[in-house]
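Before any comments, here is the structure.
Note that this complex is displayed minus one protein chain, with the remaining chains in position.
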Amino acid sequence: MTDSPAPTVAVSTPIARKPINWLPFMPWIYTIALFAIWELGVQLSGLPHTILPAPSRVFQAIIQYWPAIQRHSIQTLYTTSLGFILAVVGGLALGLLVGWSRTIYAGLYPIMVGFNAIPKVALVPILVIWFGIGTVPAVLTAFLIAFFPIVVNVATGLATIEPETEDVLRALGAKKMDIMLKVGIPRSMPYFFGSLKVAITLAFVGSVISETVAANSGLGYMMSAAQSQFNVPLVFAGLVMLAVEGIVMYALMAWIEKRTTGWAHRSTTMAG
Amino acid sequence: MTDSPAPTVAVSTPIARKPINWLPFMPWIYTIALFAIWELGVQLSGLPHTILPAPSRVFQAIIQYWPAIQRHSIQTLYTTSLGFILAVVGGLALGLLVGWSRTIYAGLYPIMVGFNAIPKVALVPILVIWFGIGTVPAVLTAFLIAFFPIVVNVATGLATIEPETEDVLRALGAKKMDIMLKVGIPRSMPYFFGSLKVAITLAFVGSVISETVAANSGLGYMMSAAQSQFNVPLVFAGLVMLAVEGIVMYALMAWIEKRTTGWAHRSTTMAG
Amino acid sequence: AQDLTPVRFTLDWRIEGPAAGFMLAEANGYFEEEGLDVTFDVGNGSVEVIPRVATGAYDMGFGDINSLIKFLDEDVDQPIKAIMMVYETPTFSVVGRRSLGVTEDPASLEGKTLGAPPPDGAFAQWPAFVEASGIDTTDITIESIGFPVREPMLAQGDVDTVFGFAFSVILNLKAQGVADDDIVPIMMADHGLALYGNSIMVNTDFAEANPEVVEGMLRALTKGFADAVADPAAGAAAVVAANDILDVAIETERLEMANAMNINTSYVQENGFGGVDMNRLDAAIEQLGTSIGISSDISAADVFDDSFLPPAEERMLQ
Amino acid sequence: MTKPLVAIDQVDMRYGGPDGTLAVAGLNMVVEKGEFAAVVGPSGCGKSTLMKLVTGLHIPQSGLVTVAGTHVTKPVSIVGMAFQNPTMLPWRTTLDNILLPLEIVERHRHRLRRHKAEYVAKAEALLDTVGLKGFGSKFPWQLSGGMQQRANLCRALIHEPELLMLDEPFGALDAFTREELWQVIRDLHAAQGVTIVLVTHDLREAAFLADTIHVMSARPGRVLNVHRVPFARPRQLELMYEPAFNDLVHSLRAEIADARAVA
Partner (left out) sequence: MTKPLVAIDQVDMRYGGPDGTLAVAGLNMVVEKGEFAAVVGPSGCGKSTLMKLVTGLHIPQSGLVTVAGTHVTKPVSIVGMAFQNPTMLPWRTTLDNILLPLEIVERHRHRLRRHKAEYVAKAEALLDTVGLKGFGSKFPWQLSGGMQQRANLCRALIHEPELLMLDEPFGALDAFTREELWQVIRDLHAAQGVTIVLVTHDLREAAFLADTIHVMSARPGRVLNVHRVPFARPRQLELMYEPAFNDLVHSLRAEIADARAVA
C-alpha cells in the first residue's frame, strides 16, 4: 500500500513544485515588447526618422558608430558614477544633518527644494567658468541633481523612527548620533535604496546635460553633436546606451539592496 | 508659606516654558543668509554680472520686469501643477502596479530606470511634433520627469509591509487590493510625501526645459529669451521665481503632510 | 618636443565643417611652428564663448562679435576684445520654403509664421533687419521653437520660415527631405544689415601678457583658414578626424557654403582675411542699437583690436 | 455527529525553507463546532504556529488542515483572530482599528458606509466591555500594553466571527481585569455558540474557560494530550476555589512539566 502512492508523489512534485521561473526573463520580455511596440508605432504613425527613428534604425546607428559610442559611453559612465558616489555621500550627510535638528530642517529644506526646482542646465555655464569644460562640471552637475532624493529619504527615515525603538537606545544613554547610526539609517535602508534608484537615473541626466553644454566627450556631447547634424538615429542610439547604463547601475544596486535589506522584504503578498 | 512660592512659579514658568520659537523664522534666516553669502561672494570674486549676477541685481531685474515675470511664472506654475498632478496619479498607480506583482516588478522596473536615465529634453521634440508647442508638451514633460520618484517610494512602501501587519488583514480574508489600500499606502505615506517633494521639483524642471525648447510663454521661454539677450540678471530672476514657486508648492505639501502623517512623526529626538 | 606654450581655446560650437580652419592649422602643424600647444574645447553657441573668455576660463575663443558688442555695452571694462574677423558676412538668415510662399524678397515674409529659437543669433537681429529692409511686421507671427524642432517644424509646414545660420538650416532641411529648390535662404546681410559675424576673441589680460603668443595664433589660424578655403575636402577630412560621427560629404558641402557666403567674401578677397572696416563696425553698432538695444556709446575701437593681425599681404586668400 | 469545524491532521510546518526551524511535527487536533478549546504548552512550542495554520496564514508542508469542511489552502474568512502581539495600525485611532474587520469582511463592508453609526456604537460598546471607554479616539501608541491587548481583543470580536482564535489575549493584564474578561468571553461563548480556540499560559484560565485543553510538547510541537474539562456551564469564578478545579490545574501542570522535556 505504501509503495504505490510514493511514485505518484515523486512524479507530481517536480511538476507542481518547479514551474518554470519566468522572473529572470521578465526584463527581457518587457524590453522586447517595448521595442516591438515602438517599431510598430513608428511604422504605423509614419513619423519621420528625424523625429522618432524606429529601433531598427537606432540599432543600425549603434553598429555604424560603435567605436565612438563606446568611447563616449564609458566617459559618461565614469562621470556619472563619480557624481553618483558624491551624491550618495553628500546626500547621506545632508540627510543626517536635516534629520538631526528641527531648526536645520526648517531652514535648509525649503532652500533645497527651491534649489532643486531650478533646471541644473542653467548652472552649467557657471561651473564651466570655474572648472573649464569636461569631466569636472559633468561630475558636479550629476552630483547637484542627484543628491536631493537621497536627502529626502534619509531625512524621512530619521524623522519617522518610532519612539519605542528610539527609547531602547535612549535608555542606554545613547547620543543622538548613535540613534541615527544604529536605528535611523538601517531602518530607512529600503527607502535609501529606493532613493538611490532615483538618484542614479538623475545622475545620468545630470552628467549628460552638462556634457551637452560643455564637454569634448561623453554621450551628451555625442548626442548634441549628432542632434546638430540631425542625425537623430544616433541621438537615439545615445539614449538607448544611457538607458542600458542606467539599467546596469540599477542591477548593481538591486544586488546590494537584496543583500542588505532582506529583513525588510518579508511581505508574503507583495512584490519586492 | 504657600503664598510665597506661587509667584516664583508664575514668574519662572513663562520664561522657562516659552522660549521664543525660532522655527517659523528659520526658512527666512537661512534664505537671507544664503543671499548674503551669494551677494558677498559675487562682490569679492568680482564675477561679472553677465555670469553670476549679485542678488541685488536680480531683485532689480525682478522689479523691472515684474509684469512679464508674473505672467510667465503663472504659466509655469500652471503647467507644472498639471504635470505634477498627473505624476501623482500616475506614479501612485504605477507604484501599486509594480508593488502588485513580482513579474511586473521584474519587468517594468528596469525599463522605468532606463527611461529615467534619459534626459527628458531629448523627448520634447517628439512631444512638440505631436502636440504642437505650448502647454501640452510642458505638462507632459513635467509628468514624465516627475512620476518616477513616486513610483519608487510607493513600490518600496508596499514591498516592505511587515508580514505581521499583513497577517492582520489576511486573517480577515482581505484581498491583495485591500492590503495595499489599507496598509501599504497609509504605511508608506511619509515616504510618499517625501517623494512628492522630489517630484514637485522635478516637475518644475520638466516644464521649464520643455518651455525652453518650444513655448511662447512660461519661465523657461523667458529665461532662454533673456539668455540670448545677455540679460543674465533676468535669467536669474527666472531661477529665483522658480525656486519661490517650488517652495510654495513644498509648503503646501508640507502642510498636507503634517495633517496626514502625524502618527509617523513621533520621534522625540529627531527632526520632522 | 620643445617647450610649447599652452593656449586654451573655446570654439563656438561642435567641430563641424566651418571649423576646418582651426583643425587644419592644428593638423598642418602651424601652431607647433609658432611654438604653441592649442587645446580646442567645443562650445555651446557663439554667445557663451564670450563669458568663457572674459572670465579667463579660456585664453581665446571664437564667438559672435554682435553679442560681444552687447556684452561690452553692459560693462566696457571687461577684459575681452575681438582681434580677427572670420565670418566677414554674418550667416544670419531667414530660411523659408518656396512651396509655402516665401521668396528671396523679405516682403514675402509678411503674413507668415516665423519659427524662432530664442537664443538664436539670427533671430536677435530681427528688429534691425526689419528696419533695414522695411518690411511690415503686423501680420507676422513669431513662434518660439527650440533648435531640435526648428527644421522638422519647417519641413512639416508648421511654420513657414525659420531663423538660423544659413549653412546649418539649409543642410538640415535637406536632411529632412526638403527638396533643394524648395529652400529659400534670405540672407540678412543682403538686405541692408551691416553686421559682422563670428570672430576670434582674446582675453585682453592674456594678450597683454603674451602678445607674441596671440600674434602667433593669428598667423597660424590665417594659414589654416587659407588652407580650408583652398581645399575644402582636406578641411572636411580634418574635421571628421576630430569628430568621428560626421559625414565627410556633408561637411565638405557645409564648409564650401561657409567659405562662399561668410569667409571668402568679396571684401576679403580685396582686403585680406581677418580685418574689419572700422566704419562699418560703427555702423553695425548703430544697427544693433535697434535690434538688441545698446545703451552706452560704445565704439568700434572698444570692440575690435587689429594690432595682433599679421600684415595684410600675409592675409590674402590666394 | 457533525463534522468538526477545525481538523488538523498530521501536520508538519517548517519555517524558512528545508533547513529552517521545524515548528510543529505530526500535529493533530480536532475542534467541534461550538467547542471552546484551549491550547497550552511551553514557550516556543508552536502554539502561535498552530493558530496561523488554522486561519490559513501558513500552509503546512505536509498534512491537512480543514476548517468548516474545506481544505485550507489560503486564509479562511470566517475567523476573528487576536494575535499575540497587538499589531494595531498606528495611523488609525483605536476605534478605527477596531472597525477595520468591518471594512474587509464581505458581509459587512457593503453595509459599513450606510450603517456607520450603528457599527461605531457597537465598537464603543465593546470598548466599554473591556474597560476602555473613552479611549476609542486615542491612537494605539497612546495606550498602555494591556490596553492595546484589550483593543486587540475587541478587533477580533467586532465582526462576530464563527471561529474565534485568541492567542494569549490576556497576557499583559492584571488578575482582575483578566477575570473580568474571562467572564466576557465565557458569556459570549454561551450566548452565540461561537467556536473558540484559546492559547494561554495560564492553566487556571484554560480550566475555567475551556471544554477541552490540548497540551502541546516542546518544539517541534504536537498535541500530547487532550483533557476534557468536566465542569458544568455556566461556570462562575467561585469554581476556581473548588478542589476539583485545583486538581485539574495541578495535573495539567505536572503534564506540562513533562511536556517541556518531550519533543
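So that you can tell them apart, the chains are marked A, B, C and D in the order they are listed, and the count of residues begins at 1 in each.
Methods note: contacts are C-beta pairs under 8 Å (C-beta built on N, C-alpha and C of every residue); 3 or more make two chains touch, one makes a residue touch a chain.
These numbers come from a predicted model, not from an experiment.
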item: Candidates D:A172, D:L188, D:L224 or D:L239 - the one touching the absent chain; value: D:A172
item: Given A:T31, A:S56, A:T103 or A:T165, the one touching the chain that is not displayed; value: A:T165
item: Sole residue of A:I129, A:A174 or A:A199 that reaches the chain not shown, by the stated touch rule; value: A:A174
item: Touching residues on subunit A - with respect to the absent chain; value: 164-165, 167-174, 178, 182-183, 186-187, 189, 261, 263-264, 266
item: Residues of subunit D in contact with the chain not shown; value: 15-16, 21, 40-44, 46-48, 84-85, 131, 138, 142-147, 150, 168, 171-178, 201, 203, 253, 256-257, 260
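Just so we're on the same page, only the chains that are shown with their structure count from here on.
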item: Where subunit A and subunit D overlap in contact partners, by chain label; value: B
item: Chain centre separation (subunit B, subunit C; CA means) in Å; value: 41
item: Length of the line joining the C-alpha centres of subunit B and subunit D, rounded to whole Å; value: 47
item: Euclidean distance of C-alpha centroids - subunit A vs subunit B, Å; value: 18
item: Of all residues in subunit D, the ones touching two or more other chains; value: 90, 141
item: Sequence positions of subunit A contacting 2 or more other chains; value: 51, 125, 129, 162-163, 212
